[in-house]
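Shown here is a partial selection of chains from the complex, left in place.
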Amino acid sequence: MWKAKIQVTLKKSVLDPQGVAVEKALKTLNYSNVGDVRVGKYLEVSVDGKDREEVEGQIRDMCDRLLTNPVIEDYTFEVTEV
Amino acid sequence: MKFGVVVFPGSNCDLDAYHTVKDVMNQQVEYLWHKEKDLKGTDCVILPGGFTYGDYLRPGAIASLSPVVESIIKFAREGGLVLGICNGFQVLTEADLLPGALYLNLSLQFRCVFTHLLVENSQTPYTKLAGNKVLKIPVAHGDGNYYADPETLKRLEKENRIVFRYCTPEGEITRESNPNGSLANIAGICNEEGNVLGMMPHPERAGEEILGSSDGKIIFDSILEFWGEKR
Amino acid sequence: MKQEMWRQLGLNDKEYQMILEILGREPNYVELSMYSVMWSEHCSYKNSKRVLKMFPTENERTLLGPGENAGIVDIGEGLAVAFKIESHNHPSAIEPYQGAATGVGGIIRDIFTMGARPIALLNSLRFGSLKEDRVKWLFSGVVSGIAGYGNCIGIPTVGGEVYFDESYEGNPLVNAMCVGIMEHEKISLGRAKGEGNSVLLVGARTGRDGIHGVTFASEELGEESEEKRPAVQVGDPFMEKLLVEACLELIEMGVVVGIQDLGGAGLTCATSEMSSRGGTGMDIDVSLVPLREEGMDPFEIMISESQERMLLVVEKDKEETVKKVFDKWELTASVIGKVTGDGMVRVRDKGRLVAEVPARSLAEEAPVYCPEMRFPSYLEKVSPLSLEDIPEPREAEEVFLKMITSPNIASKEWVYRQYDHMVRTCTVILPGSDAALLRIRGTDKGIAMTTDGNGRYVYLDPYLGGMIAVAEAARNLSCSGAEPLAVTDCLNFGNPEKPEVFWQFYKTVEGMSQACREFNTPVIGGNVSFYNETAKGAIFPTPIVGMVGLLENIEQRCTAGYKKEGDIIFLVGEGEPAPGGSEYLKHIHGLLKGSPPQLDFQREKKLQSFLREAVKAGLLSSAHDLSEGGLGVALAEGCFSGNLGIKVELSMEGSLRWDILLFGEVQSQALVTLDPQFKEKITRLAKEKGVPLKEIGFVGGKNYKVEVRSQEMNRTINLPLEEIKDKWRGAIECLVEL
């Protein structure tokens, strides 16, 4: 069994209204040292598979087909055996 | 009696609550700006529906840290009447004035429909006149799925703090009548003292027959009744 | 300058020559970019402008016709309504949620720009077949995007339509309409008046989004569209909510000289249009524009389509007032320049001049074309239809069940329950009837609104189809009791450079114009969306008519659902149902053929006037027009929304077949129900109006029971309401959610 942890964020060039709102809120809470904030999605997917390579390929595939929209989002992920 | 309707950036049912109190109930009402701590001597604070701060991060989260909420917490602890509707309910849980949390509807979709509510506790200031009635009141939200851990839930049940549950028009508690997947069909709860009520349905949208129901008025009538007796 | 340069930006060689002549020199890249976006089809209407002149644009009620951000109509007592519809098809095709959301955001800005408080949203949607996974993704994404934006900003989405047909596969249509209300004095215009006045940019920061978005909207969708993907933006409804409040507060204070939203072509469009309309110029400095990203080039700043921004012109000494109001709403307002008197738009970067062009040459004086037209050859193939093409089905109940579960007829509740249609507590007729109705606080009045457009009809006969779109909208309003006021339209077509497409476009507008004249409903604004094509070809030509009507007394209103047992059901209006272009023909027999139902304006106007008066006189329990699915479906819809059964008997004359009688389509007919005590009165009214009236049954029981009889045959559909209602309600959900 493998577990993939996937981070999805809006592309750099795309406006992230949530990030802006959270950044502002943190500043009102007196965290004046806060810079840029981005808010995205986080997914954990368990998959069966014979080796890392296969699993990574599949996860990439899932991200491209369903989990993200490349028009506005980027993603990264790590896979660990469990 | 004097009501205060809180306005946060992104509130959008403030106008409706204001209208219902003023034009339907013929009571005094003032807007309370989120940045101000002064509650202007109001007897009942209404936290209206909407999308405070866009509901970004979590509904009600950012709003719960505002200056006006600081005053409302104090006001509530002193026994003041606080009614949180929809987003207002979410603000109240985020501010820890009410237990539990409201998160994403089970359907993953926003729902705007008329629901029926069984009044489980008619001893609160908000339900005195509601007997064991079934009220027809609409919901409109994406995050109304109530969650509390098992102990909290047990306590709520035991202390009779579940004020409204979603039900069929006949008053049966069924899965189909639950619009958001809420635990135990919970639509509204109150604090231990009963002076703070949070509810997902919108009584201010059901104050006049022309809008499809005037059952929401019973809640405002109850508040006035309670206030009259108290004085 | 190299040829590839302007061609890449979508300008042709002749257009480049024009620019040389206007400037008397070569343009630099900033200037070229400005021309390229302003002269795109999306901004300049260069292919459609001449044709649109056919529309009537005025009557005794219009306060403002086309040309500004939205048209405005008087509704009495010093009040007016502003409304407009707009497409966001291409962005929605590649990012359905954000594409649709920003479409809603854009149309709302068009309304409050005019000084009106937005009070309602509608949307008209078209998708491919729901059997396709990608269509499901598009459909649910678009609906949740519309919901996401409208719900958050707190404007109820009260109506619209959704249709599914293969022709929209790969190129869905997403048209959003917004209606606003205002006092006459508050009308504010997108005009830069007064030399020396300040120009302010307010709202969101400017980023690199949507660079060349309008060019993207002015091309067919294809492989390259994938490359141009950053054209899609993310909407921020929260920011827009604050913008609405701040701008309306400013307008209320009377400090706004001119105001315009930034939509397609961003700052370039706003500065040049405002100057052009005001007969002035502007001098702005892009280094004063608050940016979201570092290192943006002046040309990027000038054409960025970042959402939730507005351009304001105010008197010099009012700058501080503006800033104070925007501060309160936690928004930024930046002075970026001033109004000048010489008609030039000058753009600077830290003082250095980077562009200098005549405002009018970008806006009003953009090139205008007369594309070639040709009668489409497909029409010869699809027009003829004979009854022999349509085998008579054996089982009436089976056909009926198939009809009511067709996604085009099934309940749209799956869609509208995701929209907050009640916020602002003014929605009196909720989604599910023929038209939505809103009360106007402080008056007895109500305003009704609807969107309509049957692409299939228009495909089969653009002229007739165009007329029907208008007639149907007016009829839907009349069913609620409202008097039609005016029209906003969104014309969704294929590539106008193809002569057959342009012929469709021309004929449709001709038909719509004719109908608008007949109903005295001028077109006060609208939008054209061309290039709705994929490799498989163009979409159905799809004009969407958004219409608003007035009810002087909101107590005198009517809805489509049956109200009580024992009411009599009447079929009113003249007309013979026909199979051409019907849902029945397509869904049951797989045919797209024939002529759409005929439309006779005299009959139609009589029917509508009858409906309005009957509602006003309080005679009717319900009123519902016949549309897709014909009589059989209309009868059922009354049951579904009223939760009451019916018993109906229809006798057939002549050569009409039962399936055509029940499911053929027709214009100028409606179903009304009423208490038996009003029978005499309604008969008298119908006679007065010259409208035939036929009693066909009554409301009652727990079944939908409809019997069709002739001398030779007898067919009965007798099904329990509860069962068929569940099927009708669940059909779309079933298809979308697997």
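Points to keep in mind about this one:
Residue numbering begins at 1 within each chain, and the chains themselves are lettered A, B and C in the order written.
Assume a contact is a pair of C-beta atoms (placed from the backbone, for glycine too) under 8 Å apart; a residue touches a chain by one contact, two chains touch by 3 or more.
Since the structure is predicted, the reported quantities are computational estimates derived from the model, not experimental observations.
For the complete assembly in this file, the formula in terms of the labelled chains is A x2, B x1, C x1.
Here is the rule we go by: only the chains that are shown with their structure count from here on.
A separation of 36 Å divides the Cα centre of chain B from that of chain C.
Each of residues 17, 21 in chain A touches at least two other chains. Residues of chain C in contact with at least two other chains: 236, 238-239, 330. Those residues of chain A whose C-beta lies close enough to touch chain B in the complex are 17-18, 21-22, 25, 28-29, 39. The touching residues of chain B, when paired with chain C in their complex, are 9-10, 12-13, 15-16, 19-20, 49-51, 53-56, 109-113, 138, 140, 142, 202, 204-205, 207-208, 210-212. Of all residues in chain B, only 53-54, 56-57, 62, 65 touch chain A in the complex they form.
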